[in-house]
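My questions all concern the structure below.
Every protein chain of the complex appears in place save one, which is left out.
Presenting chain A:
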Amino acid sequence: MSNSLSGPATLADDGSAVISRQIKVHHSRLSTDAQTKINTCSDIYEINRTVAIIQERGYKRVALQFPDELLPDSGLVAQLIREQTGRGVYILADTSYGSCCVDEVAAQHIAADVIVHYGRSCQSPTSRLPVIYVFGKQPVDIQDCASVFDGLFSGNRAKIILMYDVIYAHCIDGLLETLESKMEYTHIIKSRVETESNLGYVLSQDIVFSNGSRCCQEKASCCKNNGDSTESSPSSSCCQNGTSSLVSTCVNPTGYPTATTTIAQQHRQQQQQQLPELDVNDHNSSAEINKRRRFGRVYELPEGDTIDDYTLFYVGDESPTLSNIMMTHNKCEVYSYDPEKKEGRLESAQVNKALMRRYFLVQKARDADVIGIAVGTLGVASYMTMIQHLKTLIESKGKKVYTFVMGKLNVAKMANFMEIDCFVYVACPENSLIDSREFYRPIVTPFELEIALSKSREWTGEYITDFQQLLPEDGKIGVNRIKLSQAQLEAASDREDENGLSDQISDEDDEAPHFSLVTGQLKQSRRYVSNKEDSKELSNLMEGTKDLMVRDKNTSVATLMSSAAGEYLHAREFKGLEVKLGETHVELATEGRAGIARGYNTESGYKDREKEKY
């Protein structure tokens, strides 16, 4: 702490804490010898592939995104790419969200054409920029892994799906071969990361075709005309290409001039240059039940098998990816192998507990009257749609919604909003599951909020972390999509009406209190009139003049009842400094205390503390 820090401390923090903060970094596996270093670096960080793509597509500005633990290597990587391509290369600082997500906003600051994302990735599709994923190869002792595998499973006819952390993707083929040929496992199904071929190298390759917003239209029609495209809708002014990449003139009102398509599969890309190929595997799960895609992982089950018949084997250490896989496959047994510790174990034991805990959070969300949407991503595709969808859902239940852009969540930040009863966190699947015990208010995922609020969904034990699966399958991005979701909600409520015993009962259902499982009491929801709701609600408001609180002696402000924040303020004891005009004597200003709260200058021991660090 510097000695200059005195006087009225409005800027209390000199930032030294951030600078001196210890960050755990991966020990750089690059050797000290210069040439070997470059060679390993090129190999691990796939410099050649990256360079090839950049040159092929003609990107001008390249943003490199490293997570904190890989930052030591970033300089060398940037240097190599710059040397080989001659393009502008920028290193982005770690994101304010999860480092597994692509930070498009940061890349936009430098108007980058492409982002190269290094390290662990959640594989969440992005909405604007093309992304090259480089996972960084971590070594796996295949023999050891195979023997651990053998030890965990009794018969070699067991039905197993092989999953892995992306950083181990490069060794999976080797592992599979060992298992199938040497140990004669016959029922192993390998999950692919995004692609069928060339496993682990190219996962998703997003290409900018041209500039100019008019391309969007062209591409859309292009998609339409193309026999392979199954997902573009004629009515939509935007096109969606798989989930990996999409563009929306509505989502992006500034009209970011890109039209992107996905070429998920390289061999097809070669066959069909310039023609966008949609990843048909993804959301059309209804059509192909046995083909599943979760978080960029695709696996195909033989006909007649369901996922519940399988056991999962995961290569990788404990990570959000693993917990994510466990949550979404909570009916399967999950075994893991940690390549660093060379240990294998059964993981699914805690899953049930975790799941029940989430169930409790759903109950909490059901009781909430004021819900905050915390936006935890600016990169994951259709997050705007999701936010809109959630808003519509919340408002249709007469609850109040506030939206927050928060970056990484922490206890102190969230506790600043005491009037919020529950937060819903819109983020990439791997960052969504937050254990909110330490938090003042529960934090739920969009899926959980849906269960809590919409009657059409019920808690069955099935769990979805990827919010895109929540959007209706024929859903399109943009305004249409929002309108659609509104229409669907209305339709849904109509349906509920019809299903009700009689009109009267269903009428009451909305107002009737529900039995809260958190408190064991009946809970009546407060209803807030949303300013976006239609004229019906507005006219209600006009009629209900009693909703306006009468100006009284205590409050100088008349509060509208439908304002949650206003209501909260009303209940609060401290309402800000009182202006007692004419009641206080005029006095000369005197000098008050100086310094900061952790040691005012006047306090004894101030000098000693000056020397202390935090």
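The definition used in the following text is that a contact is a pair of C-beta atoms (placed from the backbone, for glycine too) under 8 Å apart; a residue touches a chain by one contact, two chains touch by 3 or more; residues count from 1.
Quick note on the criterion: contacts and distances are computed from a predicted model.
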Checklist outcome for this item: Should one name the undisplayed chain from "Vacuolar-sorting protein SNF8", "DNA-directed RNA polymerase subunit beta", "Exosome complex component MTR3" or "Elongation factor 2" using UniProt, the answer is "Elongation factor 2"
Checklist entry - Of A:I110, A:L346 or A:A415, which sits in contact with the chain we cannot see? => result A:A415
Item to check | Candidate in contact with the missing chain, chosen from A:Q35, A:S181 or A:T460 | outcome: A:T460
Checklist entry - Touching the missing chain, which residues of chain A? => result 8-10, 12-13, 353, 355-360, 363, 410-418, 437-438, 440, 458-461, 508, 511-513, 515, 517-522, 524, 526, 561, 572-574, 593, 596-598, 600, 605, 609, 614
